[in-house]
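The complex appears here minus one protein chain, its other protein chains still in place.
== subunit A ==
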Amino acid sequence: MSGREELDNVNPTIHGKLGERHILPTEEDDDVADAIDTREVFDLIRNINDPEHPLTLEELNVVQQAEVEVDDPGNVVKVTFTPTIPHCSMATLIGLAIRVKLIRSLPSRFKVDINIKPGTHVSENAVNKQLADKERVAAALENNHLLEVVNQCLTQRD
């Protein structure tokens, strides 16, 4: 984090965290199939670290369970995220981290859409376009420095 001295948002509001998901008896039953639901997808992304604070995206309310849509049979996952401030320069990076996490952890049959919540960021369209462009995402991940930053966001803190 090179920009330690000049954070975009110095004192962000922090929010509560969900508890661990309770394991239901049906989930331990070999014969029942568990569908992929919003909570499961949310669990994948909620612990992603914010690039500039020692907090998770969930604690900053960047991602919320209500903003995750999952259509398991239709193979679509939609995640809408909210940058903490409208001119957040990290929005693209956060979006990229969410996308990479989902690419790595979801079955390949899913189409993943990542968008900024409408009206919460100044360059909303540009960022959305960037995140939806497969080639630009792939190119970004070829960049070792960027990949390292993304991996840092994805590494679980203890």
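Keep in mind that, in the parts below, a contact is a pair of C-beta atoms (placed from the backbone, for glycine too) under 8 Å apart; a residue touches a chain by one contact, two chains touch by 3 or more; residues count from 1.
Everything that follows uses one rule, which is that contacts and distances are computed from a predicted model.
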Record lookup, UniProt, unshown chain, options "Electron transfer flavoprotein subunit beta", "Probable acyl-CoA dehydrogenase 6 isoform X2", "MMS19 nucleotide excision repair protein" or "RBR-type E3 ubiquitin transferase" -> protein name "MMS19 nucleotide excision repair protein"
In the full complex, which bits of subunit A touch the chain not displayed? Write them out.
4, 10-16, 23, 27-28, 30, 33-34, 36, 40, 44, 53-55, 104-109, 144, 147-148, 151, 154-155
